[in-house]
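Have a look at this one.
Every protein chain of the complex appears in place save one, which is left out.
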Amino acid sequence: MIAHAPILAIVVPLFAGFLTPVVSIVAKRFGVERARDWFVMGAAILMLLIVASMAPAVWRGEVLVYKLGGWSPPWGIVLAVDGLNLLVALIIASVVSLIAIYSVVYMERDSGLEKYYTLLMLVTAGCMGVTLTGDVFNLFVFFEIMSISSYALVAFRRNWDSVEAGIKYMIIGSLGTSFILLSITLMYGLVGSLNIADLAGKIEAIKATQPLPMIVPLMLTLFVVGFGIKIAMVPLHAWLPDAYQAAPSAVSALLSGATTTVGVYAMLRVSYMLFGALAIGTMFIILGLVTMVVGGLMALTQRDLKRLLAYSSISQMGYILLGVGFGTAMGIQGGLFHLLNNAIYKVLLFMCAGAIVYRVGTSNLDELGGLGKNMPITATLFIVGALAISGVPPFNGFASKWTIYVAGMEAGQPICTAIAVVMSALTLAYFLKAINSMFLGQQPEHLREVREAPLPMLFPMLVLAVFCVVLGILPSLGMDLVRPAQGAVMNQLGYIGSVMGAG
Amino acid sequence: MSLNYIIAMLLFTLGIYCLLIKRNIVKMVIGLGVLTNGLHLFLISLGYREGGIAPILAGKMLENGATAEFAAAAVDPIPQALVLTSIVINVCTMALALSLAIYIYRHYGTLNPFKIRRLRG
Amino acid sequence: MAGMTVIVRTIGRLLFPFLFLFGAYIIVHGQLTPGGGFQGGVVLASAVILLLLAYGMEGAQAKVNALQAELADALGGMILVWMGLMGIIVGIAFFQNVLPFGSLGQVLSAGNLPVFNLGVGIKVAASILMVFYAMLRIQGGKEE
Partner (left out) sequence: MRQAVALILVLAVGALLIFTVNAYLLPFGRFPERRIGGFENESVGKRILEDAPITTGSANVVTSVVWDYRGYDTLGESTILFTAVCGVAMLFRVARRRS
């Protein structure tokens, strides 16, 4: 079965998605509605195990190539798993498993839960498909699965805010995916192939012609705009705060932990693999700085917890782009490590916000206060997450941000490093403000009776907080996780060779 | 310069223009449709060859087993397959977008995206 | 939905079997002629939607009700999934052809392809019907 692991990692959530409506009908008939939740949870954990089973081979430096339908690389679709894919797949599978556990209690007051779980599994299948595929059109198809199900999930509660956020996200997101499709079309017209490795080799040859054909930077721009919408790079970020604020917190956590990670992955894979030698580093540095600064400044003025987290999410994307943009081994390593850490503490923070919304019913900072006494565990976990995201030692955010700073100094970009340090301090400032107005200070009368969040919600939060601390104390552990991915980003020829050689 | 490419790209940009300028969500969704259809037209045009036949083995060629002759005459099948996929994706996006538009109208009583602004800051 | 005049109703009733047959033809001849599962499925769905327009919700639900559509959707999905998995079970690769090819140009040829077309035809017809039913449920701004 190990040989089929790449396809099974996609097929398990996909089939779980197809089966969830059937399972919930059957479960309802037998009066055990919870069976549906257990089924989804089981599928997510099974997926995590399958992804983990690929790890030893990939960390040895192999590229796992799976030929769908038995067609050799350029003719059919292949799945190709190298270090980068594996890291992202691990992040997604873990995040989804934790969110499946968290949703059991958090979502129990909503109607239409079988649809929620179906869409959750389909988002997962889409993320996995984008992550593991080695074919650029297939990447687009699964990107659409991921996008369409996340549009639906954002609008899940159907109230005023969420339909507004849903339609905004949908229109902006669809524009982005059509840019991606246009770029894929141009590639097909240019070289007549759709396989990423094959395209990489051929575009490399085209780039060698003098002068550089204008179509190559055009395709790159279209890809960056398309994926940039998904990761909310700054001029394209308008949808994100609305979507994160209006969606249920579990969905906000999913979007910040899984879909943005996939967006970064797709951007890295496409830009470094297909357009490696162009000046993409400088472009990423500039975009990263702008994203970081604008996201941070906007977060300062927010009065809603989830909106604040959304803007800080934008700001963290800037760090990742900055680290990756330095282009050195250390910079890419720092950027990918930050990608991992961002998924961990961002999901943690959104889960804490969800716990507060679950108990109090609002995420407006003006209406909260003095909750530290009532919800001590949630408060502690939120503070852990907030310190981690602000880059305070000994938490994981510090380790990755430090790597990015060092990489920046080594790459001869002290100004970028200085801006990043300042923005990190700013992050601490607005998180302190949020902590102050939520957990400290005057407690309004109506919050006296608030109780601690239930255990099934606390458990995934605890797991994530433990990761925050462990990766902060032992940063080398995280570095070991990330190093194969960094090797994969920089090893274009190896990837082409392994995939094309598999035929 | 070929007319097919130009018109396809014009449709694409017309769709973008529609998305930027229209003040009605349904019209924006129509713009999205125009944009995608431009792309489909472009994709199909990429695989065309002068005087080509549809990539379906039929009639005399099928009886004679003339696959080599067929391969030299038929148009590219891959863009057609991609367009089939893309059309379905487009239909799905539209179905969901129009459903959301129905909900928007029920809540807000308007389809003007500039009036639908509860979330801000 | 109330339904329409007697002219529309009569023509709808007369056309329904032909549309259904045409849809089935497109699906079954997917590997021989232009068309296939998606296109045929849409034609099948349009046959039922014609009834829906002519006779209203009840007329269409008498042929295919919402639960049947949901089950057909699941059935179509399962056919695709199982044909895909057959490749793994037989021991080659996901989506690999496992059935014999037959002779080129016959209705029963091309291995897995007719089965896939059949599955996706059922699935598309059911899905499009479900979208229509779901949207009609809140017709007039009021939930049923």
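As written, the chain order gives the labels A, B and C, with residue 1 at the start of each chain.
The rule is short, and it goes like this: contacts are C-beta pairs under 8 Å (C-beta built on N, C-alpha and C of every residue); 3 or more make two chains touch, one makes a residue touch a chain.
Everything numeric here is computed off the predicted structure, so don't read it as measured data.
Looking at the complete complex, one finds that the omitted chain is in touch with A, B, C. Here one chain is not drawn; of A:Thr131, A:Ser193, A:Gln333 or A:Ser498, the residue touching it is A:Ser193. Within the complete assembly, A:Ile148 is the residue of A:Ile148, A:Ala165, A:Met292 or A:Ala434 that touches the hidden chain.
Contact with the chain that does not appear here is found for just one residue of B:Gly33, B:Pro55 or B:Pro113, B:Pro55. Considering the complete assembly, chain B touches the hidden chain via residues 1-6, 9-10, 12-14, 16-17, 20-21, 42, 45-50, 52, 55-58, 62, 67-68, 70-71, 74-81, 84-85, 88-89, 91-93, 95-96, 99-100, 102-103.
The set of chain A residues touching the chain not shown comprises 14, 17-18, 21, 68-69, 71, 74-77, 108-109, 111-112, 115-116, 118-119, 122, 125, 129, 137-138, 141-142, 144-145, 148-149, 151-152, 155-156, 158, 186, 189-194, 202, 205-206, 209, 213-215, 218. In the full complex, chain C touches the hidden chain at residues 30-34, 36, 73, 76-77, 80-81, 84, 94-95, 97, 101-102, 104-105, 109-113, 116-117, 120, 123-124, 127, 130-131, 134-135, 137-138, 143-144.
The definition used in the following text is that only the chains that are shown with their structure count from here on.
With centres defined as mean CA coordinates, chain C is found 22 Å away from chain B. Annotation: 29 Å between the Cα-based centres of chain A and chain B.
Of all residues in chain C, none touches 2 or more other chains. For chain B in complex with chain C, the touching residues are 54, 56-58, 62, 65, 84, 88, 95, 98-99, 102, 106. Partner chain C is touched in their complex by these residues of chain A: 4, 7, 11, 14-15, 18, 21-22, 66-70. Within the complex formed with chain A, the residues of chain C that make contact are 70, 74, 77-78, 81, 84-85, 87-88, 92-97.
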